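What you see is the complex with one protein chain gone and the rest in place.
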Amino acid sequence: MILELWMVGVVIAFLLLIRVPVGLAFLGPSLWWALADGTSSGFALKTTFDGLNSFPLLAVPLFILVGVMANRLGIADRLYEFCLAALGRVRGNLAYVNVGSAVGFSWMSGSALADVAGLGKMQIPQMVKAGYPFSFAAGLTASSSLISPVMPPSIPAVIYAATATVSTGALFAASVVPAFIMAAGLCAYIFFWTARRRDLGTVPFDRRRFVRAAVGAIGPGLTPVILLGGILSGLFTPTEAASVAVLFMLVLGVLYRTVKVRVLLQSLRETAVITGGIALILGAAALLGLILTRAHVSRDVAEFLTSVSDSPVVFMILVNLILLVLGALIDATAIILVTVPVLLPIATDLGVDPIYFGVVMIINLMIGLLTPPVGSVLYITSSVTGRPVDQVFRGVAPFLVPLVAVLVLITAFPDLALWLPGVLGF
Amino acid sequence: ACTTQNNTAPSAGENPQLTIKIGSSQPESQPNFYCGMKLLKERVEGQNLNLTLDLFPNSQLGPDAERFAGVQAGDIDIDLQGGSAMSTAFPKIGVLDAAYAFNDIDHFFKWVDSNGKDFFTEFNGATDTTIVDAWYFGMRTFTATAPIRKPEDLASLKIRFPNTPQFLANAKALGANAVSIALEELYLALQQGVAQGQENPVVATHAQKFDEILKVASLTNHQVGTHYVVVSDKTLDKMSQPQKDALFTAIHDIRAENRTCVDDETEKVLDGWRGESGRTVVEIDQVDRAAFIAKAEAHFTSYYKGADLELYKSIRATAG
Partner (left out) sequence: MTADPVPVASDPAAGSLEPARRPEPAVLRVWASAELAIACAALVVIFVSVLWQVVSRFVPALNWPGVSELAGYSLIALTFIMVGYLIGNNGHITIQIIDYVAKGRALVVVKAVSAACTAVICALLVWEAFELIQAYPSRRTAALGIPISILYAFPLVGFASGAVRAVVRVFYANRDDVTFDAAEAR
């Protein structure tokens, strides 16, 4: 059985290499394996279909629509004008603005997919326009989007907490400091990168421009207040917030008189096309995940793990390495569902805190969103910029250094995660 | 109940080597896993009948309704299913989930043992799956931000019910102000006050940590929570008679042990709640059960029609 699964992997790799669309490259060999395994005809498609039937996934098209509308209705331009007016005299201004807005947006969004689709759509072209290389702009935007699923609210955290039966609140609290450390790591990288780039223009501070820009940005600046306020005061859930955000974009568009039927229709078309490409991969990843579950691949991996060592340090190192590899190959949600029930009992036996384990796992798997062959953030970045995936990955690769450094830091110092939940009394 | 005219069916005496995949929504920490699925594996495999049981707890094989379709297709051999997920294929089974249709678990098991055979045969005809028995899951109760002693207490609270017609009918029948929230978002929604309560058996509420937020448990016990042990007929066709006998006997035997486990675990959680300062448990005798039952009966006798109404009435007639 395992041997046949290797063959499935080889065929998928071959199909990807000859440019078969990623979703179909997963579906074909998985379908073939499922039939060989004796499942009913229709199993592969049914699993793909069911994999898409998840309420939190609805945030993906809606937040893509938010980003597309923000760009087409001139809302993103106002935010940018404000950020530039404020940070114009700092070298690497747009890069810091990129991380700052990712942190801001991360309090509203629970998934990196929605983030990079929304923010990436407006940020990458603007950075390129301002003279940044495409690879740096795309790499930074893709990397900073990982702050969203780490910072609460976080869809992977909700899934982990449910699977591990730990407190979602405690896991959320434990994720706050690591999310800020990720942002700091990216800023540090920007600092060193821009130190060598004297050509990047800075703009002298202009008081009148700043005031004008600040007034123009009041509307867009209210977005996080409305969404976060709505979520925190119990008006709507994080997924539902996505639809409220679309509505708010419409309201702003009406206020700024940029709403036109033609513009709205084109926003819908663009969103439908981007969503269609991403969602097929999400469904196909659900199929691949179920096949691995049925074959107990993760269980075998866990049995191997325990046979190697009984030191918690060695265990966490091995877990990180294995998750990085799995994260490159499989959808994060599927990995959480499949590995947590197996790895967590081992972890707790070794005295590893399940909340800390969850934070490490989520950061690790989110890095997997940036690595081929299965890296949803890579693909979305490629899709929203119209550039090939390999070009995007070349931009992302250097950013893996600060991100993995942050992962190592948090793995080495559990208190970075566990301090805040302790203070808040979870 | 299963079809045996399949000509590939093994003859008595030979036991084909089979690996049986068993799915469930329950995590490994829950009684229906450690006092259910796991026991079943030990008992059946211990008889050396060439059967291997492969356990997939914690919704690893997908959500309830999707897994049941998998049982129908033969992709999953056995599953633990609540009635409402299977009502998409056999609507009538939803009636067994009606609020206060059964007074308690004894009433439920009594009904299953005397009326279950015909009912499950009809179910089998419609779904190509066989319900062998039902395992207890716990009485569904409310956990909320305020006590619920009588139907009027429900009206002022937004309570999350699972988003299926039968559960929403239960909400109406009890006089609750039901809101729909996906299970994935429920914890956060409760934390932020999108809803002020939810209903689940005590053990499930505790396992999903909803009791971290909701400090008042009201033991309304408004619905008998059970998991039917449902087997794919495609699987049964492959099994020898001794294999089927061993499987069915083990499932029946586990029913009582599993119930004790669920009761013990429920009491353990309840005792923890009772002993905690700042937490309230509205005990069974502090709930106006008669008012709830009367309200529910009045609703369902007009809500159900035809065969569903007949079934509902026949259940209530045995309520004693």
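By letter and in written order, the chains are A and B; residue numbering begins at 1 in each of them.
The rule we apply is simple: contacts are C-beta pairs under 8 Å (C-beta built on N, C-alpha and C of every residue); 3 or more make two chains touch, one makes a residue touch a chain.
In this text the structure is predicted, and so the values were computed from the model without any measurement.
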item: Among B:41, B:140, B:158 or B:206, residue touching the chain not depicted; value: B:158
item: Which of A:15, A:190 or A:213 contacts the chain that the document leaves out; value: A:15
item: Touch criterion as defined above, residue of A:131, A:201, A:229 or A:388 at the omitted chain; value: A:388
item: Residue among A:271, A:293, A:333 or A:411 touching the omitted chain; value: A:271
item: Interface residues of subunit A (partner: the chain not displayed); value: 15-25, 27-28, 31, 40-46, 48-49, 52-55, 57-58, 61-62, 65, 71-74, 76-77, 122, 125-126, 128-129, 134, 235-236, 239-240, 242-244, 246-247, 256-258, 263, 265-266, 268-281, 283, 372-373, 379, 382-390
item: Touch residues of subunit B, complete complex, unshown partner; value: 65, 69, 72-73, 84, 87-89, 126, 158, 163-165, 168, 177-180, 182, 194
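What we mean here is this: only the chains that are shown with their structure count from here on.
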item: Centre-to-centre distance between subunit B and subunit A (centres being mean Cα positions), rounded to whole Å; value: 36
item: Residues of subunit B touching subunit A in the complex; value: 21, 27-29, 54, 56-63, 66, 69, 73-75, 181-185, 187-189, 191-194, 207-209, 212-213
item: Contact footprint of subunit B on subunit A as seen in their complex; value: 39-40, 42-43, 46-47, 50, 53-56, 153, 155, 158-159, 161-163, 165-169, 231-239, 290, 293-294, 296, 337-338, 341, 345
